[in-house]
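The complex is shown incomplete by one protein chain, all other protein chains being positioned as in the whole.
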Amino acid sequence: MAEVTLVKAVNLALARAMEEDPDVLVLGQDVGVNGGVFRATEGLLERFGERRVRDTPLAELLICGASVGMAAQGLKPVCEIQFAGFIYPALDQLANHASRLRTRTRGRMTCPLVLRTPAGGGIHAPEHHSESIEAFLAHVPGLKCVTPSTPERAYGLLLSAIRDPDPVVFLEPTRLYRLAKGPVEDDGRGLPLGRAFVEREGADVTLVSWGGAMWESRAAADRLEGEGAGVELIDAASITPFDEDTVLGSVRRTGRLVVVHEAPYTGGFGAEVAARVAERALDRLLAPVERVTGFDTVMPLPKLERDYLPGVERIAAALRRALASD
Amino acid sequence: MAEVTLVKAVNLALARAMEEDPDVLVLGQDVGVNGGVFRATEGLLERFGERRVRDTPLAELLICGASVGMAAQGLKPVCEIQFAGFIYPALDQLANHASRLRTRTRGRMTCPLVLRTPAGGGIHAPEHHSESIEAFLAHVPGLKCVTPSTPERAYGLLLSAIRDPDPVVFLEPTRLYRLAKGPVEDDGRGLPLGRAFVEREGADVTLVSWGGAMWESRAAADRLEGEGAGVELIDAASITPFDEDTVLGSVRRTGRLVVVHEAPYTGGFGAEVAARVAERALDRLLAPVERVTGFDTVMPLPKLERDYLPGVERIAAALRRALASD
Amino acid sequence: MPNVPTDPAPDLPVVARFEIRRRRYLDENGALMRPLPDSLAAPESITPLYRAMVLARTLDAKCVALNRQSRLGTYATAYGQEAVPIGVASAMRAGDVLVPSYRENAALIWRGVGIDEVLSYYAGSERGSDWAGPAHDFPTSITVGGHALHAAGAAYALQYRGEARAVACVFGDAATSKGDVYEAFNLAGVWRLPVVFVITNNRWAISTPLAKQTASETLAQKGLAAGIAVEQADGNDVVAVHEAVRIGLDRGRSGGGATLVEALTYRLADHNTADDARRYRDPAEVRAHEHAEPVGRVRRWLESVQAWSDARQAELEAACSAEVEAGVEKLFGAEPEPPSVIFDHLYAEPSAELARQRDAGLRAIAAEREAKRRG
Partner (left out) sequence: MPNVPTDPAPDLPVVARFEIRRRRYLDENGALMRPLPDSLAAPESITPLYRAMVLARTLDAKCVALNRQSRLGTYATAYGQEAVPIGVASAMRAGDVLVPSYRENAALIWRGVGIDEVLSYYAGSERGSDWAGPAHDFPTSITVGGHALHAAGAAYALQYRGEARAVACVFGDAATSKGDVYEAFNLAGVWRLPVVFVITNNRWAISTPLAKQTASETLAQKGLAAGIAVEQADGNDVVAVHEAVRIGLDRGRSGGGATLVEALTYRLADHNTADDARRYRDPAEVRAHEHAEPVGRVRRWLESVQAWSDARQAELEAACSAEVEAGVEKLFGAEPEPPSVIFDHLYAEPSAELARQRDAGLRAIAAEREAKRRG
């Protein structure tokens, strides 16, 4: 099986989905001849032509709003927002339209679009290029929101997102585009949405993360294993629907939970994970929940961005605190 | 002291702020001769003239974006979004600009704007007119987000919001505009942002709510008091900065927490409240946290909107569950 | 005539020139200003449009009355603007796609949506939008302008499939202030989409007059920014609206790209039943526009060609009333929707969490209703 990068896995999934369903098309800024600024759509124009691989004018609201119109008429648009920080105008279409068309028409019209966007920090980019936006999306009923942290998951989850009959936002951790490499079988097999991945089993503490922060979470889990602690590492992968069963099941066994994400602390999706535990697994909790997150400030420019992102030391310290407490 | 409605209190605070500071101006759709669709800006045009009370074209992004430009040049725009459901395009300006101008310029430029919008459901309005959006705002570092539940708080908090040197989003519970009446002294005194209001003290369970849901929360607290339980009822009022001290202080005493809001469950600000408790007051928690919220679905049209909103029975049941547990 | 400030340099060479033309057939008195288009030259071809406008007016009057009786929620009439929805709908083919705002109820009805289905929305339930009528038509857009991009996307779907179909999208004058509407124009231009955008320029947006929306002299010229075909039509002349839209749809179907039609009309009524226009609008202005309203002029023309009579009018009014009453009866006769619809139409498959919320929610809703019933 070929070892590919995460961005290549995205590319393979897009090509596969377009191959198997003539209603699938790709649109966004620079997705055509340029193959996307990260090359996620490379080669698609040559293979599928301008009709199915469309450069759009520079307007994120347009990209999402036109996709809603296409999806409502039975196409399956996979649209790209060049960086997550530019998604806000498009939120209007996601929250007010894409997520509601089915309800609004009692199922007569549906909106099977996928919105892909690179998300998260750590690539020394300018302002607005490093945002983590999953908490906004998680709070919009009618959307699904998925973020892979390995090439294999990128491939399988993106295929499922495209095949899903409802709107899915697919957040691709920019930092892992080339950093994360792994085997991907281009066999068209999807991975189920709404399912977390238990990457590593452990009896002492549950570590839940997603997206780019999985990278440091893995390193921190390694570190703690080296110190003799059993860390159960879970890649949530699906923000919504959230795989509560897997996470709560683990916390019920370990009694300790550390949640790690890059997005700011207050109102981050880590709060939802912690809240579910406080509601539904409180009796099994042996230590206060720990959240290791971006700060409640603006992601700084490159000089300080590493200081902003949850690092291995911070995560390891939180794991140790959770383990020490009773 | 005069008894006034909540919307009148907003009106009084606007007039007072404009009176005391010539840099304060009001802008939005129909805020001028019409006095706003809820009459929050009634009489301001006559009193302060077109220069300071400005009808804008119909474009929410424009309203917020132009306000950022005004604020950056030293004015204090108080802009209105006619209904919270139309705020999404403006989120682009709030999240990418208003909240960051100070950081981006290391304090050289600031953005002292206030964005007011009616929020929440229960007035038999069409789609998009009943949204609860505080969780989105809470997750944007650099903003403050405040929502009053009495006329007195509306008056005092709005004055403080306008005087605040940073951007504040002021969510006015539509349902309480005329329902909530109370004494307001038009003395220009602000109430501090970032402070919760303990409406009623009680030893057995902490009930935290805000905005329109305070109405049913009060009724449920009454009900439980009738059943002999001491309910400590807290109006969070400031979503951000959140008054953690008051809430956690109360939970540490009662050991039980019920959070009530109208917004959908997943990713609602109730999750943040629950998470803070799970992190910082876990050892004092005697019962699982309860969240009583809107469902993770679209707010329905009027026929079913009451079914969607957290009702007194649901809140009372949650309080009883919290009290029964140990 | 151009509203551009005095040209600073009349000696600079001109690199582009544009004109806005206005289309009119029937003047206010029902007199012909130019020959009728072939398809509408015979009186029998115009009477269905006339009938539909009278039905629209009958329905609107009924809805206002129902609202006053608290039997219907907030409702926006198309009073005085009926030529726009009927001009648009009558110019469309069945396979074309309508993307309406909240003033196009009459257009939906023309296209086969039931009166009860249309009114369901204002009676407080979305279920009517699951209509038996044209499956591809969009439901009413409440967000002003939010649907313009849907129209562009839908038009691309038709173009993608190589179908000879086109999209008609209608919105108000104030919608043209929104960036998404401009973006839709621009996309329609650059992708040569089969779409006609129709601006119902009724001169008001709630209390905001057009002069506060824009300094542009016409709204048609907003299409110049997108390089699309533009035209102004007398929006109170159902023939002009019909013909402008028909030409635009034909242009779209034949690969000629997008069209913007500004239909000049006037909002004779309050914005909606929750509004009181006397707060902000001089009644004299309204009176000045009354004579130009679209229904009377068609009747006057039909009468002038001996194609109409008081008897036919009485017959028509009775028929429209009966149709409206039947629709209203059907609406109020329907079983109320169960609260489970709150949960059942969000996703094709509910998540585990949503299923949990549904179970607990339906129990809680039942308890809440029971408590309310008991008082």
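Labels for the chains are A, B and C, by order of writing; each one numbers its residues from 1.
We take it that a contact is a pair of C-beta atoms (placed from the backbone, for glycine too) under 8 Å apart; a residue touches a chain by one contact, two chains touch by 3 or more.
All figures in this text were calculated on a predicted structure; none of them were measured in a lab.
Here the chain not displayed is in touch, across the complete complex, with A, B, C.
Considering the whole complex, the residue from C:I199, C:V230, C:L249 or C:A277 that touches the absent chain is C:V230. Here one chain is not drawn; of C:Q159, C:Q221 or C:N236, the residue touching it is C:Q221.
Within the set C:Y102, C:Y156, C:Y182 or C:Y266, the residue that contacts the chain not displayed is C:Y182. Against the chain not shown here, subunit B presents residues 25, 51, 54, 56-57, 59, 61-62, 64-75, 77, 89, 92-93, 96-97, 102-110, 141-142, 144, 164-166, 194, 240-242, 244-245. Residues 29-30, 32-35, 37, 55-59, 61-62, 85-86, 89, 124-129, 265-266, 295-298, 300-304, 306-308, 311-314, 317 are the ones on subunit A that touch the missing chain.
Residues of subunit C that touch the chain left out of view are 1-5, 7-9, 11-23, 34, 177-183, 186, 189-190, 192, 211-218, 220-232, 247, 251, 256-257.
We take it that only the chains that are shown with their structure count from here on.
A centroid comparison over C-alpha atoms places C as the chain most distant from subunit B.
One simple way to say how far apart two chains are is to compare their mean CA positions; for subunit A and subunit B this gives 30 Å. Between the CA-based centres of subunit A and subunit C the separation comes to 40 Å, rounded to the whole angstrom. The residues of subunit A that reach two or more other chains are 61, 89, 92, 96, 103-104, 141-142, 240, 242, listed in rising order.
Contact with two or more other chains is made by residues 126, 143, 179-180, 341, 346, 353-354 of subunit C.
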